[in-house]
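Missing here: one protein chain of the complex. Every other protein chain is in place.
Chain nomenclature is as follows: A and B, assigned in order of appearance, with residue numbering initiated at 1 for each chain independently.
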Amino acid sequence: MASARGAIERTLAEIGHVLEQSLFAETLSRQPGLLQALDPRVKIVGLLALLVSVSVSRNLWVIGGLYGVALALAVVSRLPVGAFVRRVWLVLPFFTGMVALPALFMTPGPTLWSLPFDWVITRTGALTALFLLTRVGTSVSFALLLIWTTPWNTLLKALSVLRVPDGFILILAMTYRYIALLLGIVDDMFLSRKSRVVGKLSTADERRLLAASAGALLGRSLQLSTEVYLAMQSRGYRGRPRTLDTFAMTARDWAWSFGLVALAAVAMVVGQVGG
Amino acid sequence: MAEPVFALQNVDFAYDSGQMALQDVSLSICPGERIVVLGSNGSGKSTLLKLLDGLYYPTGGELKAFGRALTEAAFADDAFNFAFRRRVGLVFQDTDVQLFNASVFDEVAFAPLQLDLPRADVTARVEAAMRDLRIERLRDRAPHRLSGGEKRRVALASVLSLGPEVWLLDEPTTGLDPRSQSWLVDFICAQGAAGRTVVTATHDLTIVDTIADRVLVFGEDHRLAAAGTPAEILSNSELLLACNLTHEHWHRHPEKPDGHRHLHYHGAPHDHGHERTG
Partner (left out) sequence: MQTIRNLTRRHWRLLSVYGLGAAWLATTAMHIPDGYLSPITAIILYALVIPFWYRGLQALRTKVNARSIPMIALMAAFSFIIMMFNVPLPGGTTGHAVGATLAAILLGPEIGGLAVSIALIIQALFFGDGGITAIGANCFNMGVVMPYVAWWVYQAIGGTAPLAANRRVVAAAIAGWVAMTAGALITAVEFGVQPMFFTAADGTPLYAPYPLDVAIPAMIIPHMLVASVIEGAVTALVFSYLQRSNQAALQLNGAPATSATQTGPLSYRWLWIGLAVMAIATPLGLLAPGTAWGEWGSDEFADLGLSYVPTGLARLESVWGAPMADYEIGFLGNASAGYVLSALLGIAVVAGLVWLLTAALARRQHPAS
């Protein structure tokens, strides 16, 4: 039995999607806007604080308010607001929504709404589903703000503000960089194979192709890691990576970091009041 | 005569698998010399450059740089490693190997940072290297998003920021369009004119007479087949044929008075259907 779209096509589509997504984020992050102009360390600390305040809130209104903050930040940063909203709320119902739906009926509590055939939505069930959906949606929005306004290489360097060691940052940087290369290699492997085949690949062929590609990719990765090590050595690397950042905090950066963290702190306190 | 930069005495090199890459190579390279290493793929050109850069060590014979033997033990000494790496820079053939950092700035800053130069000095060197290669506008870009020509410039800048006395270039024209190629040739000439030693491995015959004072030819048996001036080597079509560097249609036009590189060869100027080496 073969699907309308084989596994190879789907993998190719996903690779394309990942490349597109990273290009989209990179393009956005280089455009002018409020968050884009802030020191990346301010953004990491500020947005993480807001993310945590979403996480600890016991109050739906506070979570809603925080989503408002996320939207406002997206607007002043001149992000495409439509895409910002759609990316979260069009995807969410399919995953978290599916997970939350049974909770409407299963969570014991006072009746909120009676449906035909004795189906009952409980108030507690509705609340718990709402908590899950809004919390996930708002969290994803804050994560998107970070990703869409900070070039990945800048974001990485700014991780040092969280005391992430230089070596680990270099590992993350090289991983991201070589993911891009390996994605291109896989893309070529699949496309060249596909172009040599007339018609559809059988499922067994697809599986064999996938295994062979994975195996070949592993070989290439290992070879690259050896070569890259030589290239690092040639330029003086001795196992102790050093990095240089050129970040400089301006008065505006300080003001914003204070503002975002204070906002998060207020939300954390207010959010402890149930509602 | 000045002390040679590199002196090889009966050097052999075999990979762990036992596969021979270089056999019985003896040669020396003087300061300020511009050398081209010619050879078909798999003849050991890349291996030779890695040996000269102290990344591989000879499995037989002796290899000296600046009068000192390049051995694993020598490089275990931080001071020696430090001094050697500052004097010698290798530009890898595959820019995806050479460019492993997250941004162009980091790439160019990598070598000076690893070699423990003061921070202010690092910044100055990086700025100068980026200016020289006209890549300032690429500063924050990720290397993997660049075009082939841009990648090559960044790769050169990443070594230039060290200010090495000796340049080792592995197939630098691979994947370049003609304009970038001629720019690259100018860059190599400028380094040579500044008194640096430049060793270029290539199988691109069209650039040889412009960038070389002396040519070393490696055969498919991994041995040094010939050494001589560009004119001597390029006119020896028998040798070139034997070393799989040309095919029969190839012949050379009479010397041009201006001595500049020109694409007067018949057929495809340099690509003879060879595959890129990995």
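Operating definition for what follows: a residue touches a chain if its C-beta (ideal position, glycine included) is under 8 Å from a C-beta of that chain, and two chains touch if they have at least 3 such contacts.
Predicted model only: the values in this text are computed from it and were never measured.
Enquirer: List the displayed chains that the omitted chain touches in the full complex.
Expert: Displayed chains contacted by the hidden chain, ordered by label: A.
Enquirer: Per the definition of touch given earlier, which of A:L38, A:V54, A:V69 or A:A264 contacts the omitted chain?
Expert: Hidden-chain contact among the options goes to A:V54.
Enquirer: Consider the whole complex, including the chain that is not shown, and state which of A:L23, A:A72 or A:A211 touches that chain.
Expert: Residue touching the absent chain, from the options given: A:A211.
Enquirer: Looking at A:M106, A:L191, A:M249 or A:A262, which makes contact with the chain not pictured?
Expert: Final answer for the missing-chain contact: A:M106.
Enquirer: Touching the missing chain, which residues of chain A?
Expert: Missing-chain contacts on chain A: residues 1-4, 6-8, 10-11, 14-15, 18, 21-22, 25, 48, 51-52, 54-56, 58, 94-96, 98-100, 102-103, 105-109, 111, 114, 117-120, 124-125, 127-129, 131-132, 135-140, 143-144, 147, 152, 155, 167, 170-172, 174-176, 178-179, 181-183, 186, 203, 206-208, 210-215, 217-219, 221-222, 224-226, 228-229, 232-233, 237-239, 241, 274.
Just so we're on the same page, only the chains that are shown with their structure count from here on.
Enquirer: What whole-number Å value describes the gap between the mean CA coordinates of chain A and chain B?
Expert: Result: the chain centres lie 41 Å from each other.
Enquirer: Per the contact definition, I'd like the list of chain B residues that touch chain A in the complex.
Expert: Answer in residue numbers: 50, 53, 55, 78, 81-82, 85-86, 89-90, 92, 94, 96-98, 100-103, 105-106, 109-111, 113-116, 119, 122-123, 140, 142-145, 158-159, 162, 278.
Enquirer: Which residues of chain A touch chain B in the complex?
Expert: 26, 30, 151-154, 156-157, 173-174, 176-178, 180-181, 223-224, 227-228, 230-238, 241-244, 246
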